[in-house]
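Of the protein chains in this complex, all but one are displayed in their positions.
A, B and C label the chains in the order they appear, each numbered from 1.
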Amino acid sequence: MKTTTKLIVELDHIRKVYRSKQTFFRSDQKKIIALECLSMKIKRGEILGLVGESGSGKTTIGRLIVKLENPDTGKIYLDDKDISLLKRNSLKNFRSRLQMIFQDPYQSLNPQLSVFDTVVEPLIIHKIGDSTSRQKQVNQSLELVDLKPPADFLDSYPHQLSGGQRQRVAIARAIVLKPEFIVADEPTSMLDATVQLQIFDILLELKNKLNITILFITHSITAARYLCDRIAVIYRGHLMEQGPAQDVMTNPKHPYTKALIDAHPKFGYANKKQYKTLLKTQREPVNGECCPFFIRCEIAKMGVCDIKTPELKKKHNHHSVACFFS
Amino acid sequence: MTLLEVKDLSVVYQTRKGFITALNNISFELNRGNTLGLVGESGCGKSTLGMALMRLLPGNASIIKGNLFFENQDLLKLTDDEIRQIRWKKISMIFQAAMNALNPVHRVADQIMEAITTHNSSLLRESAIKQTEKLFDLVNIPKRRMTEYPHQYSGGMKQRAVIAMALACRPSLIIADEPTTALDVILQSQILESIKLFQKKLNLAILFISHDIAVVADICHDICVMYAGELIEYGAKEKVLGAPVHPYTKTLISSYLTLIRDLRPLKPVQDSTTSHISNPDLCCFLNYCPNSEKICRNQKPVWVELAPDHRVFCLLANKIYNG
Amino acid sequence: MVTNTSDSMAGALDMLPKKRQKISAFNEKWLIFKENFIGRAGLILLSLFALMALLSFIPPLIDPMYHPMTGVDPKISCSVGPSIHHWLGTDFIGRDILSQLLAGAKIAFMVGISSAFISIVLGTSIGMIAGYFGRYIDAILMRLADIIMVMPTLLVVLIFSSLFGQLNIWTIVLVIALFRWPGVSRVIRAQTLTLKQRPFIEAAKLAGASPIRIILRHIMPNVLPLSLLYMTFRVSSAIIIEAALAFLGFGDPSSVSWGMMLQWVWKTGHMFQAPYWLLPPGICISLITLSFYMVGRAMDEVLDPRLRKEDD
Partner (left out) sequence: MELRKYLFRRLIEITIIFFVIMTILFLLFRLAPGDPVSRMVDPSMTPEDARHLISQLGLDQPLYQQYIIYLRNFFSGDFGVSFHYGTSVMGIIWDRLPNTAILFTTSIILSAFVGIFLGKIASWHKDKKIDTWLTLGALICHTLFLPWLALIMIWFFAYKIGWFPLNGILSPEIWIQTDACFFSKLIDVLHHLILPLATLFLIHFGSYLLIMRSSMLDTLKEDYITTARAKGLKEKIIRNHHAAPNAALPVVTSIALSLAFSINGGALTETVFSWPGIGRELVFAVSNNDYPLAQASFLLIAAVVLLSNFLVDILYAYLDPRIRY
């Protein structure tokens, strides 16, 4: 589906720092840098996989794009429009164009609302249609996510559904407004392996049928490989590697990406370590500017990696890497 | 040499809505120094099995049938005092959520030492401290962190501390209940490596419970596949994963995404968590089985032994096996 | 804002055909509640007290001398024990204790329920607002709660009555309510904070819902059971405070409450001679607080798994 090269979302030098909450008992503030000067482009109609460990800032990116949070510095553009300037009506309009699917289907549905109430709510808020057309739209989106026949599910409450079914309801809610862009934040990490694939297939169908752009956030490099057109690897708020999915998987350039691929259990194929990355754990941390992966990197060289942060550089064929030695 | 033998184990939970069968006629064996992987989806009863082996089931669960032979004595026939002697000294556990497995108000080292001194009351405090230090060394936690509290540890370190605790009394069997589920991939592979290392060093038997078939494939010698409280396929890793026979095992394996295989796996079956039990006498996978035939709806499934180290609980096993 | 409320009205209309399922969910809860011995006992006791409150209208109709406040048996002018005319005896000026006791039930319900209701409404809305909006709104409201919380309510009402003269029963209700919300709002705020972090609230935000809509449609239904639970405890404490106030002689002189009856026993020095007079009001106050408390505890057991672990 790499027919269009038009951008839909662009992140421009985003920086986001979380301050640990002044809890009741602790008065000192710890700063946790979630994102550090991160720039990224998402093309219309693609599925971009954002791969990273927990705490890498990958969820933060998703939340910033849908404007659940605001960046400290930097700008985010949707169709070349700065989303930080949106107010009231234009914000509401923005909301209908971007949606999000959350990680935990047990937490993302209001236990007090039935499936119908959950899915119809965005239509009510945006005052779309009357009650019969709303009914129809709800049915349509339920069918799209494979909850067939919809009538069987409309009256159910979340606790009567399985995890996979809940996640489909959450997807139905996200697509009922016909958005252009969906952030899927680890939508299957809480689900069983057999259910996981069904959700992936639904996402693929959304892309193909409705031409929805998807930012797929995941910790699993295999899931990204299965689903995505492009993959971006993120580590501690820095983009490490970015490129076409096939390229990144078969020919990873960054030592961190190699480590990720190596760490993945090699199902039934003995214990081949393809890249033999041995992660260092005992390197002294450096104050000031350095490569974010410096402490754990095997191939890092003193005098190079510990004094400068590598830029994301294009290698070939849209494949770019942030490493001095790639 | 057989260390643990589970025979026809059945466990039911008593709930408001009646009895729910959590485990149904589970039988398997585990040899000294071996790793047995127990794989299945959430809610298939695999954690219940782990707790049953320790006789730590919650109050509303009861073992209605079966035997648990450990070192040739039936664990189910022991008194509470006797089983307490066996816990941790002979069988220890690595829990799923390491952050919750450590008591927040006690120092980590004290909790490990407690395990040592409980089962060796004649031990002097100094030598208990020495042993604890050794354990910290073994799992690669700096000694200066011995006096710290659990909340000062990072996630991976907590998990390592829990492993150290499990090794404290040199048990012959460790039950590892999803020990790496909450961890990142890189951390997971490190923890798995270290578990493998200890196993060789200490000649441990491990019962490794996981939902992730790839992790099980990585670490285990034998594999049990569970579905809805029943064991459905059991055998050596190479057999079960290399030539799976039970339709459910096939689904499970095909739904696993790898880095190497084809991009499009088999189309998976229906969402399986809705309702398993239509008729308790019939095959538990019947409603979702792509291969089911008329015979499956009329007859109880049976164990079919395809090889000495490969058994399948399916009426059509031979047919599927032979193509 | 107006359009939003009308929207949620429309939502409520859409919901109509599905009411049945909600009711059956309620039935399930009710069944669990009924199984609970403590809850059942509490409910039975409460209905007995409700019956007492209803019966309180009868004695003055039979004979003006049975009026709890003004009725005086012309033949008796001092406290005597139980007799045919006065089943529980009379007080020091010959008023019927039984009719006073019945009238006291009415006052107890009135004070307890109305003051608990006000403090729950206040506490729930303040808790939700503080929890949802956070920042300085939260800081201000919670500091306010802290301040009110360290003031003993009974003593506050005492100070008020010394400054403003004799308080009537509704003022007492109001003051108790105004000083008993912080506990509720702390609990509701904590609950709101955990709800706020749940993705379904964020999903609603992404759907474009306004804060008002999120609070009313997504947060309130989830905290309401908890408020209801706290209401039973607040009823108990309101009854106790009013009774204590009356006991110390600061009650509303125009109505008879159980606390006032105790005060009369105590102040007129009858406590050693007239156990028939000392026992009933005290037992009634203790029992009615006990029964509200029991209902609350039973509710707690029914609701708890839902509140803590969600649906399963």
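Everything that follows uses one rule, which is that contacts are C-beta pairs under 8 Å (C-beta built on N, C-alpha and C of every residue); 3 or more make two chains touch, one makes a residue touch a chain.
Since the structure is predicted, the reported quantities are computational estimates derived from the model, not experimental observations.
Among B:L102, B:A128, B:I141 or B:C220, the one in contact with the hidden chain is B:L102.
Residue in contact with the omitted chain (choice from C:L98, C:I188 or C:I240): C:I240. Of B:K7, B:R32, B:R84 or B:R170, it is B:R84 that touches the chain left out of the display. Contact residues of subunit B toward the unshown chain are 54, 56, 84-89, 92-93, 95, 97, 100-106, 114-115, 118-119, 148-149, 151-152, 165.
On the side of subunit C, touch with the chain left out of the figure occurs at residues 38, 143, 146-147, 149-155, 158-159, 161-164, 183, 236-237, 240-241, 243-244, 247-250, 259, 262, 265-266, 271-272, 275, 278, 281-282, 285-286, 289-290, 293-294, 297.
Convention: only the chains that are shown with their structure count from here on.
If you draw each protein chain as a dot and join the dots that touch, you get a simple line with two loose ends.
Computed from the mean C-alpha positions, the centre of subunit B lies at a distance of 51 Å from the centre of subunit C. Subunit A and subunit B have Cα centroids separated by 32 Å.
Annotation: 49 Å between the Cα-based centres of subunit A and subunit C.
Within the complex formed with subunit A, the residues of subunit B that make contact are 41-42, 184-186, 188-190, 192, 211-215, 217-218, 241-242, 251-252, 255-260, 263, 265, 268-269, 271-274. The touching residues of subunit A, counted against subunit B in their complex, run 53-54, 162-165, 192-198, 219-223, 225-226, 249, 259-269, 271, 279.
Residues 66, 68, 91-92, 95-96, 98-100, 102-104, 106-112, 114, 116-117, 120-122, 124-127, 131, 134, 155, 157-159, 170, 173-174, 177 of subunit A are the ones touching subunit C in the complex.
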